[in-house]
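Here the complex is missing one protein chain, while the rest keep their positions.
Right, subunit A next:
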Amino acid sequence: MNSLILKNCNIVNFDKIEKNKTVIIKNGVITSIENSSKDKGIDLKGKYLLPSFVDLHSHLREPGEEFKEDLFTGCEAALSGGYTSIVIMPNTKPPIDNPQSVTYLKKRELEFGRIEIFPLGALTKNMESVEITEMYDMLKAGAKGFSDDGIGTKNSRVFLNALRYISRFDSFISVHCEDRNLSEGGQINESDVSIKTGLSGIPFIEEDITVYRNLRIATYLKTALHIAHISTKDTLSLIKDFKKKNQKITCEVTPHHLIFDESVHFNYDTNLKVKPPLKSKRDVDSLVKGINDGSIDAIATDHAPHQIYEKEVEFIYAPFGIIGFETSFPSLYTNLVLKNKTDIKTLVKLLSYNPAKILNIDERYIKTGNLANLVVVDLEKEVNVDRKFIKSKSINTPFFNKKLFGSIDMTILKGRIVFRRD
């Protein structure tokens, strides 16, 4: 019988913190939680035990762009950031728009063997927003849901048909909301910052315009819908309104949209060039409020690796996107918790408990009888975000060479230690 004992843990669940507990795990399951005594076991004195994180949004670039990331490096990066379960987006090259591609990813998951991968298939063939994909077959092959992430399904009729077609199954539909006519050619949010930097602006309304259409369609069909990486106050208030009519609507925000506002662009740092673009301080404040008041359901990384030579170029030539697995928890802890903008229970709720619920997977709650999907965090330890710290192939993060509090020391999947920081 495989067993693991963790002693002197401070257990953080989304609703409470319990100090000095011993967690006993047998065959991957938490069999008891007791007050700590001097017994044997891994001593986690001063450290915190959290349910492991679940990412609703990441890009592992395989197949097609393995020079940026491959499935194995992406998974190592995720584990080192405390993630044991990750949703991977289908906008690879070529896109995951057929059952065979899903089967391939599930095979790679088995080869890696230390993480749960939930691949999404494309909603439309080649993500061209013309014909819907073989979604039933993709579900059977192991897809968790569907998305035309990175572009969005431009054609409203096609999007409606896709949602309707898949509505007989419970699957996770994530939508990227961008009005390409408004965003084309744009570099950052249109504002006084775009005027001063000369970087062409994207009017922020492009997001809520598209969010509205998508929410309207899902509400019309009474289907579930998950809005990916929201970035504005207006989008959030729209989602709040629609949630009253359709309880199956959920949304996510990225760590970077909670931490940075558009004023960072005066440095022309391409590691802050993202889609959707960073918004005003007012938007950031409302998103932070949204994670605290429950109107935002999840924090997702949108881990998007790009090689240094792709990013180390003139701003207008740099691709959009930054990596996020490794820095997600430490950056949120350092920039939000330590600045009293939120608390660690809320982070657990949005990084673990809620996303697991949205995906309808094993509950992320540390209690007897639940699977031992856990992460050990040292909140007082500072990590230096350097090449060694980053497990991803790419280092495109605004936190590169910066120090952050909140070290992920250990990641546990079903009772098995799948990552341990040296």
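Here is the rule we use: a residue touches a chain if its C-beta (ideal position, glycine included) is under 8 Å from a C-beta of that chain, and two chains touch if they have at least 3 such contacts; residues count from 1.
One rule holds in what follows: contacts and distances are computed from a predicted model.
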* Complex member absent from the view - protein name from UniProt, among "Aspartate carbamoyltransferase", "Polysulfide reductase", "Tryptophan synthase beta chain" or "Succinate--CoA ligase [ADP-forming] subunit alpha" -> "Aspartate carbamoyltransferase"
* **Residue among A:19, A:107 or A:196 that touches the chain left out of view** => A:196
* Structure fact -> Which of A:293, A:312 or A:380 touches the missing chain? It is A:312
* Taking the full complex into account, what residues of subunit A touch the chain not shown? -> 187, 190-192, 194-201, 203, 268, 309, 312-317
